[in-house]
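First, the structure itself, so that you have it in front of you.
With one protein chain held back, the other chains of the complex are shown just where they sit.
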Amino acid sequence: MKPALSVMVFTVLSGAGLGALGIVALFELASIVGVIDPIAPAAVVSLAAIVGLILVIAGLCSSVIHLANPKNAWRAASRWRTSWLSREAIVAVATIIVATLYVVAIREQMHPLWRSLLALATMVLASATLYCTAMIYASLKPVRQWYTPRVPLNYLLLGYASGALVAAAVVRGHGIAATLLAAVALAAFALAALAKLDYWRFLQGPSGSLTIEQAIGVQHGVAPQSVPGRAPAPQRSVMSARLLDAGHSRHTFLTDEFVYTERSRIRKLLQAAMWIAGFLVPILWLLFGLASWQGGVLACVACMIGLLAERWLFFADARHTVRLYHGDRRT
Amino acid sequence: MKLGLLIDLDTCVGCHACATACKEWNGASAISGPLSDYDPYGADPSGVWFNRVRHYEVGTYPDSKTINYPMSCLHCADAACVTVCPTGASYKRDDGIVLVDQDKCIGCNLCAWACPYGARELDESTGCMKKCTLCVDRIYDERLPVAERQPACVLACPTHARHFGDYDDPDSAVSRMTAERGGFRLLEELGYAPVNRYLPPRAPPVVLPESDPIVAEPATSASALMRLVQLARGALSR
Partner (left out) sequence: MYVNVVTAAALGIADGDWTWLESQHGKLRCRIRTMEGVEPNTVWTWNAIGKIPGAWGLRTDAPEATEGFLLNHLIAEHLPGNVGEGTRRMMNSDPITGQAAWFDLRVKLTKCAPGETGAWPRFDPLPAAAVERPAVLRWPQWANPQVARSSAT
């Protein structure tokens, strides 16, 4: 699948923003209930939520760039009954509205009941948006690399990990509760790394793979010919199929969009970028560099770059069934 | 009502007449507008086609078979493109035809990702997805004689490899041929229930060893007629 930069930027930025909102809301809720102390003064906490909001909005703007015909974009929420993209549009907008109210509630030091309700709503909506975004991909049967619960799991974990990192970068290391935030971020990165490794292992396996013979309906062989006057032909054994001619000598929309394969050298580079920038740098900062706000900014930027690489691989590893009609032997 | 096409892989010779007829008809059609071509005079031509014919080989020499595979929208009963479309631009009509409303489409490409068959293409000059309309503007056009109220591709096919009809009607040609000759669906395991079916190609000719006997055919009026024709041909060729 051709990696579309605007979609990648959308999922990375919005994912981090939603994760940040969710984590901040979770910690606020815990502190209102009394389980932990507040992770920071109200102004700092609201700043973390604002940064999260900005990331979400920036991401959504990027997603609109991806549309070939954005003037109809306002219609995108209308098919929520069946379309995950519609559902995502609705919960994303709801998250922005509720999160904005939540920021106001923090800054205005509103009654704990209001703050806790808005925190809960923010958490639920942010998680729902992460889930709906991932389900846009995970609901597509023609892409067996995406049609798995691993996809929403990975996206939620990476969203929370990057979001917790952003929150920790804003809040930094004041007090035990803030250290707890950093610990949660570390745990999220660890879980996300494990989930990523499991996902790549899943990709290597044959689960759900379709063949070109299935795609053109010759998986059981080709029907025997009956010729008058001749003994019946022996049943053919199953024969392998291959593309002879795609019917066009240059590219098409389908080959541009789906028959994209990056060179293996690039793949290794992207994997390295993902692990180093996306995981190692943030983890190192969380472990040793919490005091430094410059380190925090670096860690966040590195994380975004690493996750862009991860998203690139997510798209480039996808093998849509339409490739079976264009020369692939199996998906 | 389940309108759809039946494509006979046994008869299709891969001439691309159906693909060209479709492209030409839709140039004049108000449903999707003209199908854009990009750099048609230059080094890297490409364009929007609703119908494409691809060619596959099965087996190895001397027992190989070339199969010509016209593919256009299969107008699935449970169309994935309709399910995922966020604006409702992709919709299925009561007569079974799946269409794209050019006034609602946002060009997000999700329907193209959801369609396992690659039936939809983005027209970059309008920013909307386009696909086979089953010539909805031909089949109901009462200005046309009844025999011409069929999709352009069906009418263009020189070997009559394409058929159009209602699969909900067991007496329609498409239903009968599907039943008689084992018409099959593409990628049925994905569960989208494509309405268009394909009739299977016959096996490649058997390369018989010389020892294989030719079984004598019992005399029938048909075979007597054939012998008469062969005699006549022999007489005429001298």
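To keep things simple, chains are lettered A and B as they appear, and every chain counts its residues starting from 1.
Methods note: a contact is a pair of C-beta atoms (placed from the backbone, for glycine too) under 8 Å apart; a residue touches a chain by one contact, two chains touch by 3 or more.
Please read these numbers as outputs of a predicted model, since none were measured by experiment.
Put simply, the missing chain touches A, B once the whole complex is considered.
Considering the full assembly, B:Asp37 is the residue among B:Asp37, B:Asp101 or B:Asp169 that touches the omitted chain. For chain B, the residues touching the chain absent from view are 24-25, 27-30, 33-43, 45, 47, 57, 59-61, 64-66, 124-125, 141, 143-145, 148. The chain not displayed touches chain A at residues 244-245, 249-250.
Heads up, the rule we're going with is that only the chains that are shown with their structure count from here on.
If you average the Cα atoms of chain A and of chain B, the two centres end up 37 Å apart.
Those residues of chain A that touch chain B in the shared complex are 1, 66-70, 72-73, 75-79, 82-86, 89, 136, 139-143, 210, 212-218, 222-225, 228-231, 233-234, 236, 239-248, 250-254, 257-258, 320-322, 325-326. Across the interface of their complex, chain A is touched by residues 16, 19, 44-49, 52-60, 63-67, 69, 71, 80, 82-89, 103-110, 112-118, 121-122, 124, 126-128, 182, 184, 186-187, 189-192, 198, 200-206, 208, 212-217 of chain B.
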